[in-house]
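Note that this complex is displayed minus one protein chain, with the remaining chains in position.
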Amino acid sequence: MIVVMKCEASISQVSAVIKGIEELGFKAHPSKGAERTIIGVIGSNRTVSLEALSDLPGVEQIVHIAKPFKLVNREFKPADTVISINGVTIGGLEAVVMAGPCAVESRDQLLKAAHAVKDAGAKILRGGAFKPRTSPYDFQGLGESGLELLAEARKETGLAVVTEVMTPSDVSLVASYADILQVGARNMQNYSLLEAVGRAGRPVLLKRGMMSTIEELLMSAEYIFSAGNSEVMVCERGIRTFERYTRNTLDISAIPVIKKYSHLPVIVDPSHSTGDRAFVRSASCAAIAAGADGLIVEVHPSPETALCDGPQSLRIPEFAEMMTQLEAIAAAIGRRIGK
Amino acid sequence: MIVVMKCEASISQVSAVIKGIEELGFKAHPSKGAERTIIGVIGSNRTVSLEALSDLPGVEQIVHIAKPFKLVNREFKPADTVISINGVTIGGLEAVVMAGPCAVESRDQLLKAAHAVKDAGAKILRGGAFKPRTSPYDFQGLGESGLELLAEARKETGLAVVTEVMTPSDVSLVASYADILQVGARNMQNYSLLEAVGRAGRPVLLKRGMMSTIEELLMSAEYIFSAGNSEVMVCERGIRTFERYTRNTLDISAIPVIKKYSHLPVIVDPSHSTGDRAFVRSASCAAIAAGADGLIVEVHPSPETALCDGPQSLRIPEFAEMMTQLEAIAAAIGRRIGK
Amino acid sequence: MIVVMKCEASISQVSAVIKGIEELGFKAHPSKGAERTIIGVIGSNRTVSLEALSDLPGVEQIVHIAKPFKLVNREFKPADTVISINGVTIGGLEAVVMAGPCAVESRDQLLKAAHAVKDAGAKILRGGAFKPRTSPYDFQGLGESGLELLAEARKETGLAVVTEVMTPSDVSLVASYADILQVGARNMQNYSLLEAVGRAGRPVLLKRGMMSTIEELLMSAEYIFSAGNSEVMVCERGIRTFERYTRNTLDISAIPVIKKYSHLPVIVDPSHSTGDRAFVRSASCAAIAAGADGLIVEVHPSPETALCDGPQSLRIPEFAEMMTQLEAIAAAIGRRIGK
Partner (left out) sequence: MIVVMKCEASISQVSAVIKGIEELGFKAHPSKGAERTIIGVIGSNRTVSLEALSDLPGVEQIVHIAKPFKLVNREFKPADTVISINGVTIGGLEAVVMAGPCAVESRDQLLKAAHAVKDAGAKILRGGAFKPRTSPYDFQGLGESGLELLAEARKETGLAVVTEVMTPSDVSLVASYADILQVGARNMQNYSLLEAVGRAGRPVLLKRGMMSTIEELLMSAEYIFSAGNSEVMVCERGIRTFERYTRNTLDISAIPVIKKYSHLPVIVDPSHSTGDRAFVRSASCAAIAAGADGLIVEVHPSPETALCDGPQSLRIPEFAEMMTQLEAIAAAIGRRIGK
């Protein structure tokens, strides 16, 4: 349920409605917009009627939200969520490209990648310091020294930094270095982690689990919202199907579906979804054409020697060439991307 | 295996190689190109060596093709297959839009749709006369009288016609009315039907089964080729996954994957893959941006009263508006579409 | 809808109800049981009320069936369907084992297999004469001479024969040799074929498509029923998932699900579902324990030389050993199997 207040409602009227909601046993999530305040009413499926609230002064109407996600629902907040980071705006007119290596491997590798992706028009640097790997015997990332290299690359290039955090106890450490906290696909339903990033005071990039429905993705975003963080972008990164010529199957329709049902920005990862650099350009063009608000792309100065995901990483010239094509497609649909 | 003949090889040299192939127990599929002839060698996985053939006069080299599809493999024929129908070219610079109702319902419905989609830039009229339906109690199509209406619409508008054929005994009937024979998703592995359309002397639109891999799709195309028909286009129409906000999941990466491994034109069906007209435009834009050679789109003058697939059919003005956007995207990647 | 007649209803009362149904624009499917007649009412989702029928003499009640399958629905016919073939009963107390090679390859191979599976307790001989193969270059079966060998094996051993029919024009040929017509997984939604076997006057084994839902399987059985053939058994043969250690994933829960919603016998194919003979015994034991009415198992005298599906075919001694274990499990749940 949402209580929509009148434009002219006073602060004390809003407070009275919140008090009324809580007395009925629900939680109130007020959201003050430019014109009016709306209040989300969250609670179990009890049969208590909220209709009495509609008689309180200042209330315009009460709206029922059928889907299980409430705060991230477009019915609750019709306007697109726009997130600003270091002068970069995500969710607005411009589509934003995040690029960089899968894993931070060395100072040289990271700085080379950072300068190159910036030159080609990327606005945000990606790179993993903590790497979730299927095998305990694979390279697990450089940890805090990787975070330090990311901070150095940010200082050198001015790019904002997005990097993954894998467990609640690392959240404050990662948040002290990164501009955007990434929650990886395998952790999409790690609720303790969702709550921790919900309290971290940093924008969050939440990746869809490879086995998760769009509804579950939005429910996980709801966890972050309900813990107090409304700067969430969701990321489609391919789902698991029976098809074997690609690593995963990019669910391109997730873009219009999420934008219909939610106000959150949608980012697409063309690298993990295809798993093969030969297909990354097509997937990226498709994502921008379908309305994505951004891309997160793996680019490596020397994919052959990468410790992680080499086959799906673009070479630097391939990335630059792709950016040129993306600019043309973005223009065709009235958006901007890149330089 | 493929035997690549020298440019200057004579006809009798080609014949001698074919004879040599057959004497080793294989079948030969010669293909005469502008510059040279290449000969596909097809047979079971026997361990007989074909190396002896390389000593025959006129042979340049012998190439092994690892994938199980041979004649539709891009290694066998590196140049794109281009199909011409009534002055429309599929697989070339221009992306082609096929549009019309799911099912032919009446003269009025079909003609209205045909004129409208032509006006908006479609080049081919779609419409089902024989409808495969999950339930025996649902509308099964008008049958031959539906084919007659399609022929009338073609005469009136000049649009070529694509329509589905469901069983071998109907192939000659449908071929007498239609310009392109469609094999539906449920029949992708109906091998008797594949062989029948392989002998029909009409271009074929082969839809991917909702449960089929890209490799299986190309193997089914191989059936049609090996029966003698090389005018085949394949169609990605969404695969079945666990996601429930869309009817199927459009496998957008199938476009670059098929174009890498095969020379066949790739058509995308944004209607069946999403199942909801709200998502058809995004899916169509994505498909063209990803390099599809065409679209097959459901358009209905009055979706609310459609006997079949109403919720996923575009209204006529929505289709026209989408065509305008597609023109811009096609231009951005150096192709043309529409008027 | 189903019209349940009173026990004492007369023939003319039944006729009057049928006439009433038809006058309302529906089709009537009367089914005369030991105690009473029930009449299925089939038609499009029109909003015509059938309530008027309840006033006709002899009508006890009118029951609404919510699921889209009607005639194969257990609400329509609560008692299990039992099919008798050559003295073998399918769907009753005894679970029935069908066994034999994937493909009929030679007289020697087939007779050796037939005698061996009979000795071990199988009641029905399986073997393909027409083989649907993903590749046009693979062995496609012996065709009619394979059917002749099956008939010879039946004569020698007394086993009934089940074999696949792939296209409508072959139905009468195959029906002239076989006791049970098999519709394969790839043809589960080949509606022309379903209608043809529906008129063939032979019991049908309908295999579930590898990515078809249980509801679609039952809808395909409904096609056969509505064409006039009520001797249908359905076969779970594994569905396609992301798991790669088995060829398909045996959907063991399909057994209780189908038995809850339908009255049809359920057969399980442990060979195609696992794709590896190492797992066939466990899958077979599971199927019998879960309540399957039978198994269809690939057994080959010499799997190493099989032209088709060798890796999943049991050797003869493995099959005999498995039958002993199945006897114990069947006994534990109060059923019989084997000798």
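A, B and C are the chain letters, set down in written order, and residue numbers restart from 1 in every chain.
Throughout what follows, a contact is a pair of C-beta atoms (placed from the backbone, for glycine too) under 8 Å apart; a residue touches a chain by one contact, two chains touch by 3 or more.
Every value quoted in this text rests on a predicted model; they were computed, and no experiment measured them.
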| item | value |
| --- | --- |
| Touch criterion as defined above, residue of A:Q109, A:T157, A:S226 or A:S273 at the omitted chain | A:S226 |
| Per the touch definition above, residue among C:I38, C:I239 or C:L264 touching the missing chain | C:I239 |
| Identified contact with the non-displayed chain, of A:N86, A:S192, A:T305 or A:T324 | A:S192 |
| Residue of C:D251, C:D269 or C:E298 touching the missing chain in the full complex | C:D251 |
| Hidden partner chain, residues of chain B it touches | 240-242 |
| Chain C residues touching the omitted chain (full complex) | 211, 213-215, 239, 241-246, 249-257, 260-261, 273-274, 278-279, 281-283, 285-291, 325, 328-329, 331-333 |
| Residues from chain A at the interface with the omitted partner, ascending | 42-44, 68, 70, 132-139, 166-169, 186-187, 189-193, 209-211, 216, 219, 222-223, 226-227, 240 |
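Operating definition for what follows: only the chains that are shown with their structure count from here on.
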| item | value |
| --- | --- |
| Whole-Å gap between the CA centroids of chain A and chain B | 37 |
| Whole-Å gap between the CA centroids of chain B and chain C | 34 |
| Junction residues of chain C - those touching two or more other chains | 211, 240 |
